[in-house]
Structures are given as C-alpha cells and as structure tokens.
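In this view, the complex is presented without one of its protein chains, the others remaining in place.
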Amino acid sequence: MALDADWAERWVRRTADAIADAKDELTELDRQIGDGDHGENLDRGFKAVVARLDDAAAEPEPAGERTVGDVLKLVATTLMSTVGGASGPLYGTAYLRAAKVSGRPQIDPPAVVAVLEAALEGVASRGKATVGEKTMVDAWHAAVEAAEAAAGDGGSEVDVLRAAAAAADTAATATIPLVATKGRASYLGERSAGHEDPGARSTALVLGAAMAAALSGPTPADPRSAA
Amino acid sequence: MALDADWAERWVRRTADAIADAKDELTELDRQIGDGDHGENLDRGFKAVVARLDDAAAEPEPAGERTVGDVLKLVATTLMSTVGGASGPLYGTAYLRAAKVSGRPQIDPPAVVAVLEAALEGVASRGKATVGEKTMVDAWHAAVEAAEAAAGDGGSEVDVLRAAAAAADTAATATIPLVATKGRASYLGERSAGHEDPGARSTALVLGAAMAAALSGPTPADPRSAA
Amino acid sequence: MKKLLNDPADAVADSLAGFALAHADLVRLSPAPVFVVRAGGAVTGKVGLVSGGGSGHEPLHAGFVGDGMLDAAVPGAVFTSPTPDQILPAVQAADGGAGVLTIVKNYTGDVLNFESAVELAVEEGIEVASVLVNDDVAVEDSLYTAGRRGVAGTVAVEKIAGAAADRGADLAGVTAVAERVIANVRSMGVALAAPRVPHVGRPSFDLADDEIEVGIGIHGEPGRRRVPAADADAVTEMLLTPVADDLALARGERVLLFVNGMGGTPLSELYVVYGRARRLLEERGVTVSRSLVGNYVTSLEMQGASVTVLRLDDELEALWDAPVNTAALRW
Partner (left out) sequence: MKKLLNDPADAVADSLAGFALAHADLVRLSPAPVFVVRAGGAVTGKVGLVSGGGSGHEPLHAGFVGDGMLDAAVPGAVFTSPTPDQILPAVQAADGGAGVLTIVKNYTGDVLNFESAVELAVEEGIEVASVLVNDDVAVEDSLYTAGRRGVAGTVAVEKIAGAAADRGADLAGVTAVAERVIANVRSMGVALAAPRVPHVGRPSFDLADDEIEVGIGIHGEPGRRRVPAADADAVTEMLLTPVADDLALARGERVLLFVNGMGGTPLSELYVVYGRARRLLEERGVTVSRSLVGNYVTSLEMQGASVTVLRLDDELEALWDAPVNTAALRW
C-alpha cells in the first residue's frame, strides 16, 4: 500500500488537530525557554492550511492526478505566509523541500524516507543548526535515522513512519537536559537545560500524525472522501 | 494650672508621635476613600515641626517669654510648607488661627476653648465645609461643642481638653456611615459610606495629644525640660 | 513591592534630578523649594504659565515646560499637592512682567495650596490669574461633591493657553482662552489595575481579576463604580458616551480626540480604544480633526486609560497646532 495525495491531506489535517489539541502545551514549553508563542504560531498556520485544503476541496477537481508534493507545497507556502517567527520559515522550508521530492501520485517506503530526509535538510540548512543544539533538528534527525533503518529492513510505509514518529518522540524528550545553542532558548544559556524544546515536540506531533494517517484510511471528516 | 508654651510644645511633640504611630492606619483609611497619603502627609509635616522645635531648642532662648501662639504659629507655617494636599492648608490654617488667639504665655480654660473655636473656624472657612460632610470639620466641631460645655461647667484646662478629645474621637467614628460631600472622598459618592474619614481621625489624635500633654508635666523626651 | 527607585522618600527628588539632566536644553530645576522652570527663565513681556500638582502623573506637568506651553511646573509629593512655598517662587520665576496664569486641577488640596500661593504672589505685586481644570465627567459638579476633577484635559489647557501666551495675548486673553478650553473639554477614565504609591507598598485599591473601576481619577482613588471586566469596545463606550453627552456634541462639530494612558497599559491598547472612540464619535456625526494618543497624564503604573474630547473651533485648532517644544510634547 503506497501513500498517495489523500494520505498527505489526511496527514496534514491530523497534524492540524494534533497541534490544536497540544496548543497550550507547546505554548507552555515555549514560555519556559522561549517567548510563549509556538503553539499559537503553529495553530494559526495549520488552521490556515486546513482552510486552504477545504477551499481546494470545494473547487472542481483539477485535471491530472494530484501528487503528494502538491499537498505538501500548499502546506509549505501557507505556513510561510501565516506562521512567522522562527518556526514558520523552518517548517515552511521543510515542507517545500519535501514537496520537491514527492511530485508523484504515490510514494513507496524509500520515497517516504526521501521526504523525511528532504525535510530535515531543509530545516537544518535554513536554521544552520545541527543535532544536539536543542531544536526541532534533533527530532527530524532522529526520525530520518529511524526511517532509513526501517526502510533498509524492508519495512512498509507504515513501518517507516511508525519508526520515524517513535524516534522523534524519544528525541524530543531527549532535548530536556540539553543546553540550547540555537534559537531563542540559547539566550538563556544554562537556564535552558531542564525544559523540552517546543519545536522538537511539535515535530514529534507532525510525524505522529503522518503515521496515524497512514494507518487509517480516508475518514468521513475528509471532504474529498465525502465527495 | 494654666497651659503654657511648654504645654503647647509637648502637645505638638506628642501629636508627632501619635501620628507616626498611626501613620499606616491613617493611610489605610485614606486608601479606602481617598488617595492613600494622609498618614504620610501628616507624618512628613509633624516630623518637620519636631525638627524645627529641636532647632529652636538648640538656639539661645529668645528675649521675652514664649507664648502658646509662638509654638502654634511655628506648627502652622511648617505644616503649610511641608504637608501639601488638602490637609496641609487645612491644618495649617487651623493652627494659624489658633495661634492668633493665643499670643500669651498662659491660657486658661476659656482661652483653650477659644483656641479650638479658632481652629474650627479656620478649617471650616478654608475648606468651605460644614458639619456632616464627612471631613475633619466633624471632629473639630464636636470638640468645640464639648469644650464649650465643659468650660461652661467650670471645668479645668484638662477637663476641657478631655471633653474635646473624647468628642472628636466619637465624631470621627461617627463619620463612618456618612456619604462625603467635600474633599476627595466625595468623588466616590455613595461608595464613601462605611469608611471613617482619615482627617477626622487625625483630628481626634491631635486633640488626644493635647489632653495627654496637659495631663503630663514636662517629660525627659522634651529637650527644653532637659535643658 | 518592586520599583526602580532608591529610598521611596527620595523618589520625586531623584526623578526630577534625572529629568533636569536629560532635558537641560529645556528646563532648569530648583531643588529647594522644588519647582521646574524653563531653561531661559521667564520670557519678558509674555504671560507666564504655571501649573503643578502631586507627582506620579508624569510627564504632567514638568514634561510640558518649554516653548509654547508652561513656563514653570510645581511637583508635590506623590499624589499630594505642592505647598505654597514651592508655588510662590515658581510663579515669580515665570513672571516676565505680563502677569502669570496658574492652571490648577480641581482638587481641594491643589486649590487650597495654589490659592495661598497666589495670595502671596499678588501681595508681592505680581499680576496673577487662575483657572481650574475640571474635565472629569465621572464626578458630577454638584453641591454633593468637591466638583468635577481635573484630569487629562489639563494637557489641552496647558498646550492651548501656552500657544496663546506665545502669540502675545495678554493675561486676560490667555485666561479667556484657557477658560474656553475648560468649558469645552471633558474626560472619563477606567482602571484595570491600581497604581502602587512608593511609600505605601501596596496597590491603591484592590480589584479582582474580573473587575474594572470606571470613573477613576488619577490619584489612585477608586472610581465611581466597579463593573465586570469587558472588552475594549464596551469599555470605550462607557468612557466616550458620558463625555460626548456632557459636551452635548452636535452633528457636524469637530473635536480633538485624546486617548490617554494611565501609565501601565501598552500603547497598542490605547490605539484600540482610540479606534473605537473615533468610530463612536463619527456615528454621532462628529469629525475628529485632531488626535493625541499616549501616556500624558498618568497615575504611576496604573493600568487603564481615559478618553478626552475637546470641542474645537478655528482658533482652538490653530492654537493646538502651534509649535511646541517640551520634553513630552513637541511639534
């Protein structure tokens, strides 16, 4: 079972739900070591993404089959124009690079890995951050490594995403003891230790949504499937 | 035993002590229905009065006997130039008018009554207030009536002042249910009811000090008596 | 209670010392008795303008000393009127031979202390006139109050009277202009949180987290009524409506709309209030032809705002527009 554009849309909608649910938690994490807006920023962005997906669903189907990359590109440009802050350009670049390597109606496990690799490369190059700096890069990096291993073991799309999501979750937790050296938390110096990085946590939510979307089929909440 | 300038000085010093002790209480009363500075204002003023009395005590005795009015005049000018607010000019005028009728080395019971009458007249005319407006006039007025009665009954200086102090105290308490129609508390309208007027309370303290000063002789705390 | 102060007893003196150093081009400070006078002293032949009152309302009044506004300002202790022995030398320092107008906010303490000082100044041969600013519609001007208070409208009185004096009007003329501003300016304020007077150590009144005080003055006095917290549009309406009603503004009139911050409310919120107040005026057919938004008449760090409306005509508008160069108002 390869993943298609409908999966990508389910992924994004589930992400929006997960972020909305975790909004206050993410904001509280950011309040501790940042400026207390991460949950609000992402929620604003993903709500806008959902609104655009709804608009697109209401329009007549365009000619030609929709690709995974089409969906991810819509996410990228929407986040870039609605989120702001550090996470807007970073997530925006992640989805943009991911869209570039997924311009096909369906993606198989190696292509899923390539999507994650592209996202990581986007965040890391845009933010000039490497692993261990207590940023979302930590979560993306762990996800990519785990996804590569799962795909190398011949795992399915779901296996790959399950591994990625679990690794991102673990990596987010593992940011707690770190001292931040990038982003706003770095201003705190040693005082940043002892708190989870909000961007790493939101990355874990994003990847958890990807796995859940792959596990589930189209849902009634999805306008495309209702049409 | 007529009251002399030393009595007046003891009166003023005892007033300063009483005000200092009650500073926070007066300020709290003023915080409820005014601007929370009455204790601070009077404390600043009476501390300045004591400083000037100390200065005067350190200087060579001026020629001619000191009058009660001399002391009260010093209080008047000092309060006028250091207290500010409404109470500065009001108390200043009270002491100024009182000084005008006490330009003698000694005052007897009728003269004590005249001093209080002059003070009342000063406050009432300066503040354009009458009895029942929930101001210090209420306390001064009650004191004058009681003093007149006590003097009429042939009371001593102490009797007169005891009656005045007790009446002022009762009158201060009696301001609680009143709605203020003068001064800052009048801005509150009905909300001013239920709180004691700070100026009426400080008037009661002033008159209580007058009685205590009459009861006691010169004390060791008084530099003049120590000299 | 945390504040950026040293000994609370020195709060006013320390602040004025810094103020005078920062604005030495505009003002000079007399340390004892305390008053602030324009750097060059009195302007010969110009009517002098003096105002004053308790401290804690900065930039009022010292921030308005300079060209085109006040010649001297007399700060008292925090929220406490200054004394006559401060006011008198300030009046003397402001006298350029054409007389002095004292602009007094209507509070018993200010009135009494200025009264005494003016009496003394007149005895010394200075021609002195006085006006009482009483723009606060929260307080009814009746037998049952000390009369309406003077609040943010004072800025308009000082600015416009200052411009009239600058233009060469005589004492009667400057006084008449000031009276005309007073007759046409009204204000009303709200507090979301009380100020904290340095030496008191606690807020001037206690407000629950879902309450606001409507009809507050600028000395930390509680307001006329305590009401449930509401959004900016609703609160603005509570302020603007009595102001506009009291002025009996008619369609086609034009006004200055002044939204004043109480000290602890972000500027961004004042603009929200301004936007709503302006819309309400426009709905009444009134044109807002001049505007002022900012912290000009404050109450330490009180959170809240007031809305002031001044009915304008050609003369008042021209005087408002006239150049002014002070620490806090400049154009």
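A, B and C are the chain letters, set down in written order, and residue numbers restart from 1 in every chain.
The rule is short, and it goes like this: a residue touches a chain if its C-beta (ideal position, glycine included) is under 8 Å from a C-beta of that chain, and two chains touch if they have at least 3 such contacts.
On a predicted model such as this, the values are computed, not experimentally measured, just so you know.
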The complex has one chain that is not drawn here; which of the drawn chains does it touch? A, C
Residue of C:V34, C:L300 or C:L319 touching the missing chain in the full complex: C:L300
Cross-chain touch to the chain not pictured, restricted to C:L16, C:V104, C:A161 or C:I216, is C:L16
Pick from A:T27, A:T67 or A:T175: which residue touches the chain that isn't shown? A:T27
Among C:M1, C:V122, C:A250 or C:A318, choose the residue that contacts the chain missing from this document, as touch is defined above. C:M1
Across C:D233, C:D246 or C:E317, the one contacting the chain not displayed is C:D233
Can you list, in ascending order, the subunit A residues touching the missing chain? 27, 31, 33-37, 40-41, 44, 80-90, 126-127, 179, 181-184, 186-189, 191
Omitted-chain footprint on subunit C covers residues 1-7, 11-12, 14-19, 21-23, 55-56, 58-59, 63, 192-193, 209-210, 212, 229, 231-233, 235-236, 263-276, 278, 288, 291, 293, 295, 298, 300-301, 303-305, 325, 330-331
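Going forward, only the chains that are shown with their structure count from here on.
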Could you draw the chains as nodes, link the ones that touch, and say if you get a line, ring, star, complete or other? other
Chain closest to the middle [Cα centroid of all protein chains]: C
What's the distance between the Cα centroids of subunit A and subunit B, rounded to whole Å? 76
